[in-house]
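Removed from the display is one protein chain of the complex; every other protein chain stays in position.
Now for subunit A:
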Amino acid sequence: MTSISSASPAFTGRDPDNRLFGPLPDVQGEAGYDGDHPARVGFFTDTSVCIGCKACEVACKEWNTLPMDDAHGVRDVIGLSGMSYDNTGQLGANSWRHVAFIEQTRTVDLPMPTFGRPGDDRQDSGRSVPDGPNDDSLATAQQSSVLNAEALSEFDPQTGQSGTDKQIRWLMSSDVCKHCTHAGCLDVCPTGALFRTEFGTVVVQDDICNGCGYCVPSCPYGVIEQRKGDGRVFKCTMCYDRLTDGLQPACATACPTQSIQFGNLDELQARADARLATLKEQGVETARLYGRDEDDGVGGNGAFFLLLDEPEVYGLPPDPIVTTRDLPAMWKSAGAAAVMILGVALSAVLGSRRLR
């Protein structure tokens, strides 16, 4: 394995070992750990069984002694968001797990005037996610089958058929730091506060972080954040302290439905593939894995997800790309530009001498 070297691929413009981009079979090795490091671990968050209990959010805050929201215990700062049951909003310095709640409804045309709902004047609640690209197939499936009661059983198991005239989905998903194979935050950290652990996870050391904030824009998911009034950045450590003691992360331990599964990444990937196949078999056409693909823009995630809709629906970027991917090209361009400037400068100087 390649060890850490000053001949960075970013400068050389060559990345044959995928140190900046692409699949990386041994992230710890690439980070300089010798061969007998532990297996890479991760989270597989299966949102199809999430019940939105938020036990993960609470367990995380309890274990990591995170402050309450940004309110620091002040009553008036917290308030109802008005966004379904999500009052946390997003991942941040004080929320390392965040459960998203997405309400989706779809009216079904019912040729049953005597039993119809007052659907004609129905308005959007303002929070329902606009119909995604998968709508057509679902709506078609429903229209052709709504009066065939047997077909009710064939609906997406995550879709509540509420009455005969309306389909409701209430998607819930516990988001977390993705612990990327190519972690932008880590790559740009100038102090070494962010580091790759022997478990393959990415952790900030709060006693080294100087609050420069370079990592914040470099995260393609918007996970890492500076704490207000403190300046340093904080994010999920996958309970590094627990892992070193042979325990599982707090969120996975608290999850009552095994929506959050912790384990060796390769085993989780196999489990996720099987789960996806099962759901597809059951006709859940919208199910997909997110962050599972090591050919994606960040080389795959240590924390990946099974989603039931497009990533954007959950507030996740559809095509995240590690910011360092383009470093070689940027350095190349920068180098070319430098050479050009140098050339122009030289010729200018030389030319002027000639003129003299």
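We take it that contacts are C-beta pairs under 8 Å (C-beta built on N, C-alpha and C of every residue); 3 or more make two chains touch, one makes a residue touch a chain; residues count from 1.
Convention: contacts and distances are computed from a predicted model.
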- line: Taking the list "Formate dehydrogenase major subunit", "ABC transporter permease", "Stage V sporulation protein AD" or "Glycosyltransferase involved in cell wall bisynthesis", the UniProt entry for the undisplayed chain gives the protein name "Formate dehydrogenase major subunit"
- request: Have a look at A:Val58, A:Val216 or A:Leu247 and name the one touching the chain we're not showing.
  value: A:Val58
- line: Contact residues on subunit A toward the hidden chain run 49, 51-55, 57-58, 61-62, 68-69, 71, 73, 75, 78-82, 84-85, 87-88, 103, 105, 112, 114-118, 121-128, 147, 149-150, 152-153, 155, 157-158, 160-166, 168-172, 256-258
